[in-house]
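Only one protein chain is missing; all other protein chains are in place.
As written, the chain order gives the labels A and B, with residue 1 at the start of each chain.
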Amino acid sequence: MIELVWLIPLFPAIGFLFNGLIARWFNLDKRIVGWVACSALGLSFLFSILIFFSLVQLAPEARVAVPDRILFDWIVSGDLKTVIGYKVDPLSIIMALVVSGVSFFIHIYSVGYMHDDSGYTRYFAYLNLFVFMMLTLVLANNFLLMFVGWEGVGLCSYLLIGFWFERDTPANAGKKAFVVNRVGDFGFLLAIFLIFVHLGTLEFNGVFAGAHSLDAVTVTIITLLLFVGATGKSAQIPLYVWLPDAMEGPTPVSSLIHAATMVTSGVYMIARCNILYSMAPVSMAVVAIVGAATAIYAASMGLLQFDIKRVLAYSTISQLGYMFLAVGVGAFSAGIFHLMTHAFFKGLLFLGAGSVMHAMSGELDMRKMGGIWKRAPITFWTFFVATLAIAGIPGFSGFFSKDEILWQAFDSTHGHVLLWLVGAAAAGMTAFYMFRLLFVTFFGRCRASEEVKKHIHESPPIMTIPLIILATLSLIGGYVGIPHVLGGRNFFHEFLHPVFGGHPEGAGHAAFSLVKPAFASGGAGMGGGDSKELLLMGVSVAIAVIGISIALYLYIWKTEIPKRLGERFKTLYTVVFNKYYVDELYEASFVNSTKRLGTFLWHRFDDGVIDRGVNLVADVMLWLGGVLRRIQTGRVQGYATGIILGAVIIILFLIR
Amino acid sequence: MLSSVPPIYFLIVSAVIFAIGAVGVLIRRNAIVIFMCIEMMFSAVNLTLITASHHLNSLDGVLMVFFVMTVAAAEAAVGLAIFVLLFRGRGTIKVDEINLLKW
Partner (left out) sequence: MTAGSVFYWIIFILTALTAIGAAVMVITRRNPIHSAMFLVLNFLCIAVLYLLLNAQFIAIVQVMIYAGAIMMLVIFVIMLLSVEEEKRQRPMRLSPAQVMGLVLVLILFAQLIYGVAIAVLPGDLGEFSPERIARVGDVKTVAGLLFTKFLFPFEVASILLLVGIIGAVILSKKER
């Protein structure tokens, strides 16, 4: 069964080809397109589940030793040999499950959401292509194939953000996303080059086996460059600017690409390279600091936005910061855990936002909403579940994952109290702005126009069923990772342990109190680790509750206060509201100078040198022709002289 | 009758006649005279071939000369026809006045 892993990315690829070529050529009916796209994903998901169960049946040590499934040699040139191969181990199969599963539900949702759009076929073709690329990324067994998937998802992101390219804003947003991603990809590429130069191979097995031969500086540089790639793809400081603009795309796209899957590739990549990162504590620290900083920075911007999708976008950036914080302190499985739960609740939040927009006839501004919880109940309740999850309320999935991250930030050998503090503050802000979103959108007096008010309705079942499924997952998805301290057995962590536990520092983290059997935890050098953890857990829950209460106060009870606060702290408000003017800063510094460089090169080099060079060649030919034609004198005796000259020369060679 | 003159003398004679023919081609302006000089060069080459053939006890050279003569005859016929046409067209057969095919 495991050797059929190559089918998982294949089905969406076939779906893409079918929808992109055949369906568009023959203008097939929308139902066929929808069925093909969704069943491709369904088959992918099915196979992921089957392979997951095959993997589970192996012993834990054997799970990481499954031989890579190699399809064929891709590049064989000199010293470089790369293959098209897929790796099946706990990490990749979990990613495959998350990607194919969430994509499957979002595909079903899109059938309803995009029903009236003229680009229906194109949409599903691109969406299938995206899933194909993403699955290639997570299942690849070497850096180069992973990079192919990496670039591929960037491409699909561009195509889907700029889906309504006839309008300027989406087109520009797509370009921005692609270019910013490219900057990050450059770092990734440099890292790949370095890896190849030093280790001679690009396959994961080979690289990680030989990693110990690298010196500290090289490993640090490689990991930092890889992290640059991750910041681009996963929207961390300083390359996060594309994600808020990416909300111009269709909402299911935002849900799939910019919440659940593509933006998590950076986290996956760092988790996959955990051996390299464990050898470079400096890089880990950088990752953790950037992650924490991004978490709180993005959360601050989410406090004041009133476009639903913008709030969710900043929330995504913030939660990605948490994931990077987790891998930065060495808690790789915690990062992946949060990746999974985040995919559930954030994906759900975006789909819910889409449902709200559907109900409010395309309105996005929360100030023009309100009081719709009764008229769109399924949307409301699923949104509520997701909000509880993201806020970290106990019992919901987000609680378990976020809490594990905060605990590791505090307690692990790579962690620091400050990191925990920043994370906790950001958690509070998250709870606050998410509930602000919930309250303003669903509660209170309805501030919409009369026209819109009349049409408020629940979405059709094809859209609400995925909402319900994702809500269920947001609720129970966390129970695979109940920390030991609460009496559970962290299945998730156990499952991923072989992948992350194979190195000294990793062993230190992985062998944390969470996995040890109950009786060995006492006094094993952790000294009161359990009680500390419970304490911190309580603190984070308290912070969340405080945040919710403040939101309740400001947006349900005394709704005139926010405006007055805004007046009093006008400058601060303006700065934060305008996203700290970062976009303008980038434009002035990078964008304009690049444009000027480009224009300069165009005029001086492209026109001046290259065009002139080509013209020069033509002119030389013309001149040469003008000179040579004088040989044609028309006088026969001149030609005879030439013949005799030729004869002289030839005989010269013959009699030597 | 076996020749007791070493071949080199025949070859020298042939070279001299060839060179004189070449000079004639370059000096004279009358097209027909130039043609005659070319025939002289042919003839000199034939002499070389026969010399070689004789002194190598072979008949290959003799037969080559046979074919050279054939070609020369055909060429003479066609070439003189062209001269006649040229004279009809231009009124002269001085080669330096027939120079339209120039740049």
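As a convention for this text, a residue touches a chain if its C-beta (ideal position, glycine included) is under 8 Å from a C-beta of that chain, and two chains touch if they have at least 3 such contacts.
From a predicted model like this one, the values you see are computed outputs, not experimental measurements.
Where chain B meets the omitted chain, the residues involved are 1-5, 7-13, 15-24, 26-30, 32-33, 35-37, 39-40, 43, 46-47, 50-60, 62-63, 65-67, 69-78, 80-85, 87, 93. In the full complex, chain A touches the omitted chain through residues 637-638, 640-641, 644-645, 647-648, 651-652, 654-655.
One rule holds in what follows: only the chains that are shown with their structure count from here on.
Averaged C-alpha coordinates put the centre of chain A at 88 Å from the centre of chain B. Interface residues of chain B, counted against chain A in their complex, comprise 22, 25-26, 34, 95-96, 98-103. Residue ranges on chain A touching chain B, taken from their complex, read 629-630, 632-637, 640-641, 644.
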